[in-house]
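Note that one protein chain of the assembly has been removed; the remaining protein chains are unaltered in position.
Labels for the chains are A, B and C, by order of writing; each one numbers its residues from 1.
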């Protein structure tokens, strides 16, 4: 089977049946673990990171718990002890193992987890064959949710593995050849330019008939004051300028809490950067590589993004500004389907004066917007209502997806969210500015 | 001297000169420490709390550092070692003592701190006499800022003392007779009612000629979707219903982080509540008192406020919703000038159908709004620019002032802010709801 | 090859050559990992625990570092990055990986570690063939030290694995059939009896021509006041009496620090005990089993041992008391060679009135003696001098070996040592009492 083809289903397209899409997305997950040793799939290097085999099992548990058990008559639990192990945070779905001890669990082995996947996959194929989802929009929604959930964990599996390999002094490569970008990727970044965005009263949030997370709606109005967004992402070269201008030694550029963290944790550069004999290197899923100045900067946390923007006389965009800028743009770019798993220079170019580059893919773009509910927000009923709503505090919205996000998973209204001190995701910066002129 | 009269200057009125207002506000601070033993003024019971004598000294340092030293020729530091001790967080104003060790400093004694105040007050009176502020709006702004700063610390001095006394098993009273509310305070809360607020495009933020903090501006437009606000604050009786309905045992009512804190810190009721033989009591600045069901609930953190609102089928207001509701209302209520220092039942009644009670005073009202910069926000230049801007992360906006806030210090556009887990301030709840009907 | 035969070499016997003993001990280590999945060998469940594959590699590093590199001309490092990963605590042998992050290292895989072992084993066989150790007692000592070191890690490998499996809700068994004790193990414990020990001036510490650790000498004199030791170990049944007499709720029985730990960590029973429906169970290397009242109690920490002794009107022995009691006794009992890996009832019986049972094997016996240097103690020169001496603070001596200790590794003068709060080893209790009569 061609994993790449199968793994890039059109999520909202009509022709591929649910069964094909289910199989394609599920196979893509397992395909990501090719070449890994069992040892690689057990380790948890910090609380944010989950072991690979936990991701494989947890996504399976999701289908078992929310679809097979309640809606597929005759289904029997694969192992009655697994729900406790593989429930992540769904309080209403029962007790669960401590998050920070996922790396203490050697059994079930990777092989046993793959058996669990097969068991559930067979039942799901059977379930989807029966067509109960055809006439039941609630069940359709749950299947879609399960598939989108699986895609989110595909991205986490990659960023978590990157962390696992990075703390190993041997610095193993996830996929030695994965980064063979085509020749055109050698082009330079497009010239920096401010682009005016639509202002006044704007409609924000998801509207349409396909799947979206509950946190993307309801669609509502916002007043946008005149503002500009950068036409492209901040590059490593530009971030280096900030470092060399003593960016990490000037408290006036930082939020007070960021400055305290910088001091206590010793931040001096983005997360995976390392200086060797005066040269900057960065850890990638292909191992250590010299820093490419023309690539978009990645693995910065919100405090770093905010400080760089202040140093540049700019600010981070609000999420609604990003959304009206991206409206109507095709969801194309350096996304997971390309299997590069690293931001690349000059991707998805912007040729015209009013155009944006790199809106989708490469890196998630930090916004100034706290992750809050939209006016009129209501979470889904039941345990799946815990999916998004209960995290709406102390996190910031990111937009646009990364090189580890499937394009089939994204939407212009998509709201990702992380705490401001997190940097193990592919997270970068697009600048914004108030007003239309300086 | 009549402290009460002097302590309630009209901050933006024209007739009292700067000198009168300076003296009145400074004297009010010292008046708050009457009846305290020196021992009471040294203790720091948690990192958020500062000792009374630190407040007395820090507010003095503010005038010395930002006005006398740079702008009053010939001024000499009272003690060259004090700036290190009494700078709070102004990085650009030099090195400073660790915040969490303010309670380790027995010297200077209270008496020596009062001498420091006299020294600075004499110089300030001299400085203001000279009139340098008359023609220099920047200096005027700094004096106003210093006075407003002092008023904020008056409130902190009271809430910090409350904490200091509360952890003492002897449960001392700050002011035994302070709570003698007039007879009319025995009235019941007004009947609960939803009140529609203005919607559509609205102007938000400070505009006017008087003093306001930089974070209250610039004035800008927001689109407000149709919504309603409660006509009054949530009462203790209503909060008790939430407790009795297992509010603290139902994770689905809570933000995930709030639930984790609840579990690890053992929250079961608002901060100063205590159950004795089946009856609820609460610690006040007058000592332990039986809980009055008709008083507004106070000392709840944001997570509690948010959970109660969810349980009630409502939500917390956004700050712009609160602001348009309060627009045009007089700044009256149970404020510091009354010297009750405790929320009271039925204060500032709302007689008509469209009216709000308790908008100002009693308790600060938690909003759903993360503390973020307004569009176009620019902090002041120099060290005083650190006053507000560098805290715009992980905090939530509160509106309306409390029983420990001077009315002369408040504005409709006033934005207070605290982290969502804090409850040692007088913080309470006003409910909001989307739409105009259920 | 017969692992059991090879794994029980006579360490100080003359006939087996060094090469046979080297091979036997090294093979025994690998034999202990039979039946483990790679996943089992990566996990670190607390700082005290090391992953199985780390033990396999670290013992190999010991021979590579202290014998092959300095003394085997032409030897080349198997992998120049391994010394950093597999040095444990030998500061003089170079930088090393953080102990608490051994479980973050997925590579080298188990297979790669076994290749490392083969590489070093081939070189060691070659080295020992050459006979450089024949005429060089320093080299002989180092080989002996390496073999004894390996045997210590064999025990740790087992106790660490036990911890790894115990925290897994699936409760896997290390070796399902390992515990098939012979029928005679069903016998009851011998009757409890106090046995007088030799008193007056006694010689303590190692003397002889074979190998001993530096901490066992030099031999010196101690004055032993008249005292008695119990003829056998405390049983589970006796420990249960202590629990049922509120032993864990009576602070007067405990050292102050032990009581604080009991309260903060919630101790209510020995480490691996668990109550299910009113019955006590215990986790073993064969999985969960009902508690056998007649087995020696195991997995108690020093505080528990000390508290039980106080409750029983007795005390823990001093290490010199234990040594004079054990003098002349054969090193026999429930030791690792039996492959039961669990204390057993009634092992190595004491038939006569003045005899001791269970002195060797079953469980390490906590003593009242702080782990301090003997008079005249001198550590070995160089990095191997760090083996014992630098740990002589805050630890207590244990004597006698356990069911996971090779008999070929033990001596009457052997001093094991652990911190008083540790209980993941097979640690138990023998009582002592001052005087010859009550």
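To be clear about the criterion, a residue touches a chain if its C-beta (ideal position, glycine included) is under 8 Å from a C-beta of that chain, and two chains touch if they have at least 3 such contacts.
The model shown is predicted, which means the values in this text are computed figures rather than measured ones.
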* Contact set of the excluded chain (shown chains only) -> B, C
* Structure fact -> From C:220, C:327 or C:422, the answer for touching the chain not displayed is C:220
* Asked: Considering the whole complex, which of C:254, C:273, C:360 or C:418 touches the chain not shown?
  -> C:254
* Candidate in contact with the missing chain, chosen from B:85, B:195, B:237 or B:383 -> B:85
* Structure fact -> The listed residue (C:215, C:368 or C:406) that touches the chain absent from the view is C:368
* Absent chain, residues of chain C that touch it -> 89, 91-92, 201, 220-223, 225, 227, 251-252, 254-259, 302-303, 306, 315, 318, 368-370, 372-373, 375-376, 385-386, 390-394, 420, 434-435
* Structure fact -> Residues of chain B touching the missing chain are 37-43, 45, 53, 81, 84-85, 97, 101, 103-110, 164-165, 167-170, 172
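Note that only the chains that are shown with their structure count from here on.
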* Could you tell me which chain lies farthest from chain C when each chain's centre is the average position of its Cα atoms? => B
* To do: Could you please state the distance in Å, as a whole number, between where the Cα atoms of chain A are centred and where those of chain B are centred?
  => 39
* Among the residues of chain A, which are close enough to touch at least two other chains? -> none
